[in-house]
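Note that one protein chain of the assembly has been removed; the remaining protein chains are unaltered in position.
Take a look at chain A:
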């Protein structure tokens, strides 16, 4: 009886032990491979299933993004979508309710503060503190030594032509000048990840392009940049990847060129001219060609700028199964083609289209 009982017990213990060992082994393998994947994909930052609620309001709903190393990542979305919450979570200013963030494959922790540079949308510096002193103070809070902080800030001040401001107080500077100081504060400790929230607001065009070039240079030097803005043209110019957030959810994410390809509509701008180059023949062409084309495709007369005044200008949308060469082939029989450009969707178009569809 006792024998039987012992046997049962040992069997149960053995069963649970093996189960436990196998399970923990599996977990180990999974975590190693996950780490491996995140490394092999060379993502600097991975945010996984981030959920954040404020009271009854959901600010982020199981959101995941991955920011590849050495890229400029555009974080887009309408006001109140949850961008700032996400940025604050990455900065460890707020803590997510669930989900985790990996920086360079490690869960986010206190020592990562030195690896992140953050320029918030609401800029702020101590008004009555001297510029140089302030930059050094903020850099030392990020873990730089005093000598290091001074050397690097002098380098940046010289580089941006700001040395004469060193002993001025912030309140004596203009808004744009203070913004430049803020930029230096953000990049001084050479962080791996730079977060810019509306970096160009408040800058004149000259300074905006100066800062843009500096950001691109930082990227070339190996920094990864997370960039949140409403200025679509700067996203167009600078971002390699974008993510679009709306109402706490991510609705679009990926390489900018891939997204553009997905949103391509087979639409072309066409400028065509009759052979004999006269006013009456343009009207003839319009009368004959437009209805003929409209029978097959979506055609709208257009008014873009070309050098040739006698062009018949239109925008043509062809079905997915056709290629541009089919349209060209058709058009080449009708006249000489002076202008033929694919209409690539702008980030602005994509933004509006996706948000409205959501």
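The rule is short, and it goes like this: a residue touches a chain if its C-beta (ideal position, glycine included) is under 8 Å from a C-beta of that chain, and two chains touch if they have at least 3 such contacts; residues count from 1.
By definition in this document, contacts and distances are computed from a predicted model.
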Among "Transketolase", "ABC-2 type transport system permease protein", "5'-nucleotidase C-terminal domain-containing protein" or "Metallophosphatase", UniProt-listed name of the chain not shown: "ABC-2 type transport system permease protein"
From A:111, A:127 or A:264, residue that would touch the chain that is not displayed: A:127
Contact residue for the chain not shown (choose from A:12, A:141 or A:329): A:141
Hidden partner chain, residues of chain A it touches: 54-55, 88, 91-94, 110, 113, 116, 118-120, 122-129, 137-138, 140-142, 182, 185
